[in-house]
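Structure in structure tokens, see below.
With one protein chain removed, the remaining protein chains of the complex are shown where they sit.
Order of writing sets the chain letters: A and B. Residues in each chain are counted from 1.
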Amino acid sequence: MKLPAPVRHGINLVELFVHRHGSKLGFGVIGVLLLFLWAPIFVVSFMSFADREVLNFPPDELTIQWYVSFLGNQQALDALYTTLHVAAFATPIGIGISILIAYAIDRYDFPGRTALQVLATLPMIIPLIVVAVAMTMFFGQLGLGSGFWMVVFAHSIQIIPFGTLIILSTLLSFDKTLEEASKDLGANELETFYQITLPNILPSIIAATLLGFTISFNEFVYTYFVKDTATNTLPTYIWDRLQHSASPEVNVISVIFLGVAVLMVLLAVLITNVERIAIRD
Amino acid sequence: MSIVSIQDVRKEFGDIVAVSDASFDIKDGEFVSILGPSGSGKSTILRMIAGFETPTSGAIAIDGDDVVGVPPFNRNVNMVFQSLALFPHLTVAENIAYGLKQQGVGKEERSERIDEMLSVVHLEGYNDRMPDELSGGEQQRVALARAIVNEPKIVLFDEPLASLDRKLRQHMQRELQRIQAETGITFLYVTHDQEVALAVSDRMILLRDGEIEQIGTAEQLYDSPVSKFVADFIGDANDVEAQVVDSQGDTFTIDVGGDHVTVPSSVAQRPDALSIDGSVDVSFRPDLLSVTNEKPENGQLTIGGTVINRIYKGDEMTFVIETELGEITVHDEGAFDIGDDVAVAVAPESVNVFEKATPATHVE
Partner (left out) sequence: MSNNERAVGRVSSSFRKASDTLRDRPRLRLAAIVGIPVAFLAFFFIGPLLVMLWFSFQSGMPPAPTTLDNYIQIISSDLYFGIIWRTTVITVQTTLLATVLGYTLAYSIVRFSRRATLLLVLIILPFWTNYIIRMYAWINILQSGGVLDTIMMATPLYSEPLSLLYSQTAVLIGFTYIWLPLGTLPFYASLTNMDTDLIDAAKDLGAGPLKAFATVTLPMTMNGIVVGIILVAIPTFGSFITPALLGGTDNVMIGMTIESQFMEAFNWPFGAALSVIVSFMVVVALLVALLSGTDLFDKPEESQ
């Protein structure tokens, strides 16, 4: 057997190149893809200050006239109000049901436990349009009609899989010996829940609520099929506008959606930070 | 001829100096340990030899070839990781074959060498097992086989035995020695556990805060530590403070808690550095002391105190004695009880005297 040399040569040059320049390639990928993700958002934000009705890039002059006209547009404001109104009901209903499902799966062993988990995940798996048309037929057939409350329940259905996923993962990773320790130290079941369990899972419930709100605020497909003509949310309102001709007002609404997303993510980051501080103390 | 040669190697991570000006050589076929507390830079040295870190300055040569800048996959050294890093999706045989495949060794030779290796590590017939079906000790053997099958110039160990229980660890230590003797491959073993290092290695490199404190055999480090740090780290030691009161050339006199004792100057690593009236650290090994309630022999240092604890150790007892100079631990025979007033007798030639240690600044 021939003795190997202390240094092996002749290794693939591509491998050496990747070894030497791997981090540069990595940063290049991150840069290009972040540009890809953010460029469209910058474009619409920028265009909301464009001066002309017809979309053209770059705009000749910058103006805030479209923000002013949005504030004077009763239809758009009504749509914004409806969106918030729906989210205000759909989020607590969806998250409340998510908590019940997560709690049942985490704490109880019962026949159909896996089935419940699959059922709670299913709305995420079946394509939105399929569920949307199914709801249209169902509500129509039962004579429930369409409109505000049907939109609320439809949104709740869409929130459930995400809410359950977030809350369940926290419950599963929550150290149950903490509860035992609390009871060992003399706290009863209720005190244990309020003082130990709740503070530990609360951040994930808040995070799920933020996500639920965002889902409802942005929801289009279910709403589009389930709503009646009188009910318009902001997404269905823009859809209508885009069917005719896009005005820079749609850009203004885009900025509103972006603002809501930033706000929600900031809140979520803030809460996870609060959680970290709480753990450190 | 040295198989690994480290010259003035320094490694900085930002502002933190992990290794500063380390130099040492490892001879072909040696079993060397790098020993030091956590954060002393021992793993960094290992990772620089393996090629995962590049030294900030200095030279590393493997078998005479400068390897600084050579990526790990082009170096003929292999590592046994602390986590073992067995590929969980590959069988035992596939794990061992991994390095051979990269070298382009043919299928038949691969399977021959795998079987050969499995018999070296006493795991015959384990070819098709998955890593998670193995016990901790078996996983250690596979990780070792995966490294040595490539016939590297040196095998690097990053504390792989740390997770094993004491019995198994001691067994694996003997296995490492056996396998090293059988294969003749140079082993470099990093650990914070002096027991492991004392048990397995021909030589030890003791690190402190990124600097090499002492290099030597177990006997050298135990009997002639260069500093209080070494004395404390290798084996057990009692430390007391003393003053140098007089020097007579080949002996000098120190004041230990009011008693004067004359010791040979060979007990100090650097007798010239000791100044009269200067403070020194004196350390003595528990097993070189004796407990007595009789009048001490002439010239012996005695320190009076009270027995505060006794621990049965089979053929011997460990006494903890509270003295004016602090607690002193003694391994000795005798029928003393807790509360007895006794004296600790120290033979002058068994002490170690160090110039006052500068307080260690820890790099984590």
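Note that in this section contacts are C-beta pairs under 8 Å (C-beta built on N, C-alpha and C of every residue); 3 or more make two chains touch, one makes a residue touch a chain.
Because the structure is a prediction, the values reported are computed rather than measured.
When the missing chain is restored to the complex, the residue among A:Thr91, A:Ser156 or A:Thr231 that touches it is A:Ser156. Listed residues A:Leu84, A:Leu258 or A:Ile271: the one in touch with the omitted chain is A:Leu258. Touch with the hidden chain on the side of chain B covers residues 50-52, 71-74, 77-79, 81-89, 98-99, 102-103, 132, 146, 150.
One chain is missing from the display, and on chain A it is touched by residues 8, 11-12, 14-16, 18-19, 22-23, 25-27, 29-30, 33-34, 36-41, 43-44, 47, 55-58, 97, 100-101, 103-104, 108, 110, 114, 116-123, 125-131, 133-139, 141, 153-154, 156-157, 160, 169, 172, 189, 214, 218, 220-221, 225, 234-235, 238-239, 242, 246, 250, 253-254, 257-258, 261-262, 264-265, 269.
The rule is simple: only the chains that are shown with their structure count from here on.
The touching residues of chain B, counted against chain A in their complex, run 62-65, 67, 70-71, 73-76, 103, 150-153.
Chain A contributes residues 1, 3-9, 11, 15-16, 19 to its touches with chain B in the complex.
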